[in-house]
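To keep things clear, I will list the structure first and then write my remarks on it.
What you see is the complex with one protein chain gone and the rest in place.
Chain nomenclature is as follows: A, B and C, assigned in order of appearance, with residue numbering initiated at 1 for each chain independently.
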Amino acid sequence: MSSLQQTLDTIFAQNLSLYHERGFRRRVGYGRKAALVVIDMANGWTRPGSPFSCSGMDTIIPANQELINAFRAKGLPVVFTTTAYDVTSGPNSDMGLWSRKVPIEAMRTGSFEAAIDDRLAPREGEFVIAKKRASAFHGTNLSSMLKGMDVDTVVLTGVTASACVRHSTEDAIAEGFRPIVVREAVGDRIAGAIAWNLFDIDAKFGDVEPLESVLAYLARNDNSDAGVR
Amino acid sequence: MSSLQQTLDTIFAQNLSLYHERGFRRRVGYGRKAALVVIDMANGWTRPGSPFSCSGMDTIIPANQELINAFRAKGLPVVFTTTAYDVTSGPNSDMGLWSRKVPIEAMRTGSFEAAIDDRLAPREGEFVIAKKRASAFHGTNLSSMLKGMDVDTVVLTGVTASACVRHSTEDAIAEGFRPIVVREAVGDRIAGAIAWNLFDIDAKFGDVEPLESVLAYLARNDNSDAGVR
Amino acid sequence: MSSLQQTLDTIFAQNLSLYHERGFRRRVGYGRKAALVVIDMANGWTRPGSPFSCSGMDTIIPANQELINAFRAKGLPVVFTTTAYDVTSGPNSDMGLWSRKVPIEAMRTGSFEAAIDDRLAPREGEFVIAKKRASAFHGTNLSSMLKGMDVDTVVLTGVTASACVRHSTEDAIAEGFRPIVVREAVGDRIAGAIAWNLFDIDAKFGDVEPLESVLAYLARNDNSDAGVR
Partner (left out) sequence: MSSLQQTLDTIFAQNLSLYHERGFRRRVGYGRKAALVVIDMANGWTRPGSPFSCSGMDTIIPANQELINAFRAKGLPVVFTTTAYDVTSGPNSDMGLWSRKVPIEAMRTGSFEAAIDDRLAPREGEFVIAKKRASAFHGTNLSSMLKGMDVDTVVLTGVTASACVRHSTEDAIAEGFRPIVVREAVGDRIAGAIAWNLFDIDAKFGDVEPLESVLAYLARNDNSDAGVR
């Protein structure tokens, strides 16, 4: 794995040099009101024993806790997603075709696996969206809800880098939100996937930022008029 | 009201004549697999005492019961919608701007008002979608869920003709589904609104059909390969 | 027609009274940056000889001209839509199912009918969106384009009240924009349709305002920071 990281670092450095010559990897930056979108930090992903279990939770959970607390302290919106299905067999399922690629039949509505990890327990006034696809935006009210709140910046965390976080980030900028992905708060279950997906995201879709810098932005953002429309 | 209906009937007849000359009001017809979409038949609409209460439930409820039973008998998908909000005050609400037009702050997630009327109680394997906007398609997984089921026809019922049923029908045909609106199974709360909205729908967006004809279609549709993909 | 209008006025007055008791027909109002969306003012709708020809252009065209000039004077975005299809026969058409309801096969991409009426000729820097469905938002980049411009208010005009203007208005508020529909700048081709559709819109989806009031809003709106993000 460290030799993998070394090889990736070498190739990323070469690629960055091409990107900088060409004018890619610009900074989208922060806007006037941010929402936190915590993707799929439900037990099926955060704990062992599920096909979807991810690694690295010892550091990813605390990073998410810090961010959630910072957003709460500022009165800014916090949204959690999970992925869960009501009908997982037969011709009238809500899984669509995605069960033909990944084992989503394991994620049942109302199950322990589909519930947000209680180390990150949502509070009254926060949102839990049960999405059906990888993106937090696809087939959900997330975009129009955030627009109704006058949110223009979306801070993204959670799992996995190679699916739900990446697709959500791509959709966020497509919809017109500034995506900020927090490096320490994102996970996956296979080697390399965090590195190469965050590389692609940072070059083309959203700013990949260290936790510290996002917390510093929140600390200095007074959002004094965030609620005024 | 009977003079209103008379005036409307006269004007509809004139308008139909123009539409027929121009090639409007064609029949979209039935496809190979239908789903039933029962819109907002929740207590806040079906029972007195809410700002959203509608009239005509003595006939609308039985018409919906007949349809639901017919879809169940064929093993075809049944979807119920309601409209409900998690946060109804403050700057971080999921009501968006719609509360600036209509009193949606009365519809709370988990409330009696937001629950489907128990005369139409959803069964295991059926879907209840809590939408946030008028259309059953906007900000929901309905379109991609139905596409995943290989559904190409959407039978629409419920309330109100002048908002949620109409917007859902417009979106249904835009998305590529054949919309069939069942005349006796649709309601509203103001005089004339059912008549003029079904007139516009039938001319431009979906076929408005009597209950009897929809039941006859279901009876003869063997759907023998509906589940085979 | 005047007896129709009289009957409608009577019923609208009764309906408004119910709406006001129930808390409907609120005012969404103006936000901080508006865009003008001129719907389907293309020759197929504005001039005689097409299945889509509308009436009232003697007043609707000048009202649109006034609005377009006012938006231009303020440097605010102006968007025109038309409806046009590349392939109007065979199994691989872009008409979808809508040609099963209305004669859209008459609207060919690149035709005179599909071109914006030259009395309202779009200028460099303005947008012409060739939509395929009734709504200006469905299957187009309009929502994310406007969001990217920091627009929060959409002023809607054009034709027809009973289809494209209404569906666009419903989608506008669903997406999180404040819809303002300009009474004198909207048309249709059948009697009554403007009246009952603007009644429903004003009660539930967007503010129906007289031209004068929209022009007054634009005159006082300095938009001094409209371009600053």
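In the analysis below, contacts are C-beta pairs under 8 Å (C-beta built on N, C-alpha and C of every residue); 3 or more make two chains touch, one makes a residue touch a chain.
These numbers come from a predicted model, not from an experiment.
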| item | value |
| --- | --- |
| Residue, one of A:Asp150, A:Glu170, A:Glu184 or A:Glu209, that touches the chain absent here | A:Glu170 |
| Subunit B residues that touch the omitted chain in the full complex | 31, 143-144, 147-148, 150, 152, 174-176, 229 |
| Residues of subunit C (touch criterion as defined above) contacting the omitted chain | 75-77, 86-87, 90-97, 125, 127, 131-133, 138-145, 147-150, 226-229 |
| Touch list for subunit A against the chain that is not drawn | 3-4, 7-8, 10-11, 14-15, 18-19, 22-29, 51-52, 96-103, 106, 133-135, 138-139, 162-163, 167, 170-171, 173-174, 176-178, 189-193, 196-197, 200, 203-206 |
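The rule we apply is simple: only the chains that are shown with their structure count from here on.
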| item | value |
| --- | --- |
| Remotest chain, subunit B as reference, centres from CA atoms | A |
| Separation of subunit B from subunit C, taking each centre as the mean of its C-alpha atoms, in whole Å | 24 |
| Whole-Å gap between the CA centroids of subunit A and subunit C | 36 |
| Residues of subunit B whose C-beta touches two or more other chains | 96-97, 133, 138-139 |
